[in-house]
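One protein chain is absent from this view; the other protein chains keep their places.
The letters A and B name the chains in turn, as written, and every chain counts its residues from 1.
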Amino acid sequence: MTEKIMEGSIAVAHAVARCSPDVVAAFPITPSTHIPQELSRIQPEYGFEFVPVEAEFSAISAVFGASAAGGRAFTATSSQGLLLMHEVLFAASGTRLPMVMVVANRAISAPLSIWNDWQDSISQRDAGWIQLYCKNSQETVDATIQAFKITEEARIPVMVCFDGFYLTHEISPIDVPEKKEIDAYAPKGKRDSLDVGDPKSFGCYATPAYYQDMKKEQDDALFASAGIIEKHAGKFAEKFGRPQFAFIEEYKNDKDAAIISMGSLAEEAELVADEGLAGVVRVKCFRPFPRDALKKALQGKKRVVILEKDVSFGLGGALATEVKSLLFEAGLAPEVTSIICGLGGKDVSVKNIKEALQEKGSAWM
Amino acid sequence: MQNYVKPKCTNKTGSWRSQKPVVNKEKCIGCGTCERSCPDMAVKVVDGKAVVDYDYCKGCGICANECPVKCIQMKPEKE
Partner (left out) sequence: MTELFLKGHRACAGCGSVLALRYVLEALGKDVIVVNATGCMEIISSQYPESNWGVPYVHCLFENTASVATGVSRALKHLDKEGTVVVIGGDGASYDIGFGAVSGAMERNEDILYVCYDNEAYANTGLQRSGATPFGSATTTTPSEMGGKGEWKKNLTFIAAAHAVPYAAAASVAFLPDLQAKLKKAKQKKGFRLVNVHAPCTVGWKINPVKAVEVARKAVECGLWNLFEIDDGKFKLSRPVGEAPVAEYLKMQGRFKHLTPKQVETIEEHARSVKPELEKLEKANVNFQRFL
């Protein structure tokens, strides 16, 4: 393990290049831009096909095509770019094609904002992708490498999310494993693809006699991917000597109260936990939603405070909604507070998080 | 479930027809214009004469219209 001081985006780009992709297609959008820029710079060294397309819609479409042709394919985006990809996300998961996308989380227009929140990827939660939310750049690097293994085994696309600017532009010590180590961890396998020697049709349409069964199978596969996610996190930890959190991370979760959050916000909440005010339960894997792990982590809690940077307009926070549903299902009845915060880059300080612990019901801060 | 299917088609389209092409074999010169102009690949020249595959022919009549010696006649299906 060799840590180097580097920017989060640059580290992710190098991790991707060392995963030996066949095709990388991307369109620039802040704050994800440094990832494709760096990939284009190091392309001659690694030799993958780099396609600087004319829109994000084309980026994900080219990734779809590359995957159908049997290639390992990658893209990165943020915000409006992810929304522009929306239609293709469903086509990709429905066609059961492996692919990896890193999302540098950013707010959605209007009003226009380039700053961080999770509204972009949270609003894609029903697109049938695996969604991983990382707390720092090291975890993003690790998750991206695992994502190629996960997607190829589960045949479900994987979205690795990390916070725009807070992580994409943060400079910190990061270990990006060497290519030969990644080759050994994530070798490319054979799979069915477009091949003139063995003609197959991908992307057929379905009549009502088949459609729902195919969707059920897709849903079953997304649930079942939990086992694959866990397996590859374990193998990664073993090979690279860094502990991995497949679904959730519990931090000092031995208090009556727990803060539930994701991404770098959860890491910040650890500072509050250090003061003994509450434990922290960080949701890393948002899809498939880690019901079993969360049920266990929330047993006996008297109070749960959910902090999140997204909103399902007219309802509340998306994470809080999922947690409430899970608590009901598990027969647990702690007092629940739902906090929507940090939208469009609004600062969330340790002081704010402490205040959140005093809130009742739901609040924006 | 696989995410692809192999080439296969059991669908037959002959039942769509309201008119059927009937080839006058005496007049047919076997030039293959009918075969080339059939959107359903349902006409073939066999031993120098046009033969219609009625399992698939939808009865569009392009073959009859394009035939240079007018040896194909469209007749009501019921006949």
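The rule we apply is simple: a residue touches a chain if its C-beta (ideal position, glycine included) is under 8 Å from a C-beta of that chain, and two chains touch if they have at least 3 such contacts.
Worth saying up front: this structure is predicted, and the values here are computed from it rather than measured.
*Asks:* Which of the displayed chains are touched by the chain that has been omitted?
*Replies:* A, B
*Asks:* Out of A:Ser201, A:Gln299 or A:Ser325, point to the residue that touches the absent chain in the complete complex.
*Replies:* Reading the full complex, the residue touching the unseen chain is A:Ser201.
*Asks:* Based on the whole complex, identify which of A:Ser9, A:Ser78 or A:Thr95 touches the chain you can't see.
*Replies:* Checking the options A:Ser9, A:Ser78 or A:Thr95, the one contacting the hidden chain is A:Thr95.
*Asks:* In the full complex, which of B:Val23, B:Ala50 or B:Ala64 touches the chain missing from this view?
*Replies:* B:Ala64
*Asks:* Could you please point out the chain B residues that touch the chain left off the display?
*Replies:* These residues touch the chain not displayed: 5-13, 16-17, 36-42, 53, 55-56, 58-62, 64-66, 74.
*Asks:* Take the complete complex as the reference. Which residues in chain A touch the chain that isn't displayed?
*Replies:* Per the touch rule, chain A residues meeting the hidden chain are 22-23, 25, 47-49, 51-55, 57-59, 61-71, 73, 87-88, 91, 95, 194-196, 198-207, 210, 214.
Just so it is clear, only the chains that are shown with their structure count from here on.
*Asks:* Starting from the mean Cα coordinates of chain A and chain B, work out the distance between those two points in Å.
*Replies:* Chain centroid spacing, chain A to chain B, equals 55 Å.
*Asks:* Within the complex, which stretch of chain A touches chain B?
*Replies:* By the definition above, chain A touches chain B via 95-97, 155, 192, 199-202, 204, 214, 217.
*Asks:* Spell out the residues on chain B that touch chain A in their complex, using ranges where they run on.
*Replies:* Listed in rising order, the residues are 1-7.
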